Each structure stands twice: as C-alpha cells, then as structure tokens.
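Left out: one protein chain. Kept in place: all the others.
What follows is subunit A.
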Amino acid sequence: MAPEPPLLSMSGITKSFPGVRALDGVDLDVQAGEVHCLLGQNGAGKSTLIKVLSGAHQPDTGTIHWRGEPVTLRSPIAAMRLGIATIYQELDLVEHLSVAENVHLGHEPTAAGFVVRGKAAKASTAALLKRLGHPEIDPARLVGALSAAQQQIVSMARALSHDVRLIVMDEPSAALDPDEVDNLFRIVGDLTADGVAVVYISHRLEEIRRVGDRVTVLKDGRAVAGGLPAESTPTREVVALMTGRNVEYVFPDRPATQPQGTPVLEVQGLARDGEFEALDLSIQPGEIVGLAGLVGSGRSEILETIYGARKATAGQVRVDGRALRPGSVRAAVRAGLGLAPEERKAQALLMLESVTRNVSVSSMSRFSRAGWIDRGAELGAARAATRELSLRPDNPSVPIRTLSGGNQQKAVLARWLLRGCRVLLLDEPTRGVDVGARAELYAVIRRLADEGLAVLLVSSEVPEVLGLADRVLVLREGRVVHTAPARELDEHRVLDLVMEGSPAS
C-alpha cells in the first residue's frame, strides 16, 4: 500500500528580491492534523515562505503539491479555495467594519447574488466565535473597538469561515496574555483533532515544545533541518541550527583600552507603557553599546524614545548631565543626539532630493544668514562630510535615490557628522545593505566612536551587535535580561537569553 501523500509538500522553493535571495531551495512537508513549527532568526525567510504558501508571493522555482497534486498558488484567493488560510502577524482586518462583516469579507452570504444577508452572516460568525471559545464577542461590534487578542480571534474566525485544511499562524501569541495563549493552544488542539494542519511560527521555544509536533528550521533562506521532533530535540541543537553561519563578517578592532570618563548619554528609568520597562543606560564618549533582541522586544521603541520621537511615560534622558525635554526631537537634536532610523527611506531620506540636501537638512542654520542659504558653503560642507565617510559616488549633487543602501546610510551618518552630533543612535544600520558593503559601514561606525562619539546600536543580527559593540544589553519583551561586555557573550548565549529569557546560568 502506498503511503498517504502529505497534505502539503513544497520542494525546492526559491524566491529572490532585488539584492536578496530570500528563499534558496526550501522543502517543507506538512501532514494533515499536525502542528508544524517554523523556526528561524529574523531574515531567515519565514515570512517569505508563508507568503508563498498563502499565494501572496510567487516562487521563482520549485513545486508545491497539495494532497499529492501539483498546484500553483497564483493569488491569496487561489490558496484560500484550496483550503489554505493565513493569520498574519499584522492583523489584516478592516477596523470600521463589524466583526461579522470582517469574518465574511469577500465571501458574504448573499441573496439574489448581491444582497448581503446580514443575519445569516451574524449567526454563522457567532457560531465560529463560540467554537473558538469567545462567545462574548458580539458579531455586530466594530473590529476597531476590540482588543488585540479579540481581533486575533476574529482573524481566526475568518480563516475558519472558509473550508480550511491548513492554517498558517504567524507569531499568534505575540500579542496575547498567558490565559489567552492557553485558549489559543486549546483551539489549535481542536483544529488538529479535526484533521486540520497548522503551520505555527513563533520565536518562543517553550511554546513550540508545548504545541508543536515537528519543527523545520530555516536559516539564510534554506531549511537547515526539516521535520525534527518538537518535544525531544534539545534547545542547544535548535539554536545551533539557527545560528550556524556561512558568511563571516569582518569587524573592526576594538580600541585597546576601554573609554573612561563621564558618560555623555545617561538614561534613567526610561519607560513607555506597553513597549518597554524602566531602562537604565549610560554611554561614554568613544563607546559603542549594543541592544540585542528580537522584533517586538522594544529595541526601536527605546531608541525613538531616547530621541524624543516618542514620549516616555517615565524616566529621563540626560546629555552631558542636562535633562532633555521629553517628547521633543528638536531638543534632542540640539543637545547633540542623532538618529539613523530603522526605515531609512520612510524615516530619514528625502528621496526626491540630492545627497547634499539630505546631508545638510539638520544643519541648515550653519550655512545660512537670516534664512538665506549660502549654497557654496553648503555643498562644500556636504562634500567634506561625505568624503570623510568615503561615500560613493564622490559627487554630493546626485539624487540620493540613485545611491546604494550602504551609501544612503552613509549619507544619514554624514548628516549627523555635519551637525556635530555627540551621541549616535543607530537602528538596524545595515538593513538593506549588501553583505560586501557592511564591513565598510562597521569600520565607519567604529571610527566615529574612536573620534569620540557615543554610539547606541540596535540590530536584530546578533553577530553584528556582538562584533561591533563594546557592551551589550540583551532585551526580551521590553526588559533588559542581561548586560555584559560583548567579548564575554557569544551568539548561542544571546539567543538563549532572547528566546528563553532565562537568567545567567
């Protein structure tokens, strides 16, 4: 007797985006009635893989078999017709529509083909919510009025409103309380008992042990291990699979002596409700401090709050001993802070403008008299700043959009260099930067520190934080769980900390 074919079988899936090979020949088998966990670091390819699975991305090569038959998932609708539903991390609900309308969006029960039968929609929604253990959610309420956890339930009800055979859950527990996580696992158990398969993505190893049957580990766009038993595989082995590295980055040498002296940046008890808890931190001139943590651990929020782009609910930020006015970017910039934000194009660059104007935008008063800009002086200063960082091409008059990611980042650094900033806040400084150009950027950052800047670095790439920073703060869910000099930590140790949160052992 031939063995039952798996419910889903993806093999040799590749997917490239400009400059990145997101998936590089991934295989994934999912059996009916199992919980199959996907594990991997940020950028390992999990999101791309589930987007291929849900029909949102088309793979470049590779085949997908559904119940033994080859299929092409041309669109999310095609995937849904087969019975594949996806619950994304960012919930894709329409806030101004009711729960019932959201659940039936796109496949409303109708009379005569176009009249929506509201009552039928509400009744079936109520039944779905009851099955999910949340009968208290009123199908007539607007989704915008619900809590994040309730919205997730609605998302799940929407998936179940189709005849679903496989549900993809992308970090479903991220927004949930422990009680709600228990309910989620009960639902997952019910679904699999009915023969529905679940592809479960989470950063939390303990969850994967509790709910998962098998684990596939992704790294650098490849499945480095497929179908490991979720309960019995040791954590060490999983972490090793996630971190084993092909590319070795070259990091600049640290100075022989640690900087001594008065800290330039002091953060005391800084906190923001729901984002991160009381944080203490101080950085001396010449020092690079790294924040390591996963997405959602509050890293970017911390940087933006120090910078005044978000208003702290408690605590204060001092520069040279003087407290900054909270929630004021202008006060922070005047005091000598500079931010290279995570989303370079959306938060830092004026894409229609030249390099010069992008560099000079924070220091215009230096080249102007009574508002009148001395364009010669501006160009000269921008050229000096960009040359110091070896920005290519060596012509600051070109539009910034023609530059590579690494050179755009250098332009942002040049902006703060020109401003004469004393504390540089770097949020994912090498995101979207070619691997080859990273080493150069690392060298630039170290050189700026050697020249006396204090640098606070955030990166989701643990090796980057460990290689570049002098001192590392490990964050987990908005809390610092460990602080140590970078040379005393290794990647395994940091990943253990960010995922398990266990104190130093």
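Keep this in mind: a contact is a pair of C-beta atoms (placed from the backbone, for glycine too) under 8 Å apart; a residue touches a chain by one contact, two chains touch by 3 or more; residues count from 1.
Following the convention adopted for this analysis, contacts and distances are computed from a predicted model.
Matching "NADPH-dependent 2,4-dienoyl-CoA reductase/sulfur reductase-like enzyme", "Coenzyme PQQ synthesis protein D (PqqD)", "Amino acid ABC transporter membrane protein 1 (PAAT family)" or "Ribose transport system permease protein" against the UniProt entry of the left-out chain gives the name "Ribose transport system permease protein". Check A:169, A:191 or A:333 against the missing chain and you find that the one touching it is A:333. For the chain missing from the display, the contacting residue among A:383, A:446 or A:493 is A:383, taking the whole complex into account.
The residue from A:57, A:357, A:438 or A:482 that touches the chain not shown here is A:357. Of the listed residues A:31, A:243, A:282 or A:347, the one in contact with the hidden chain in the full complex is A:347. Listed here are the subunit A residues that touch the chain not shown: 307, 309, 329-330, 333-334, 339, 341, 346-353, 357, 361-362, 364-365, 368, 371-373, 375-377, 380-381, 383-384, 394-395, 415.
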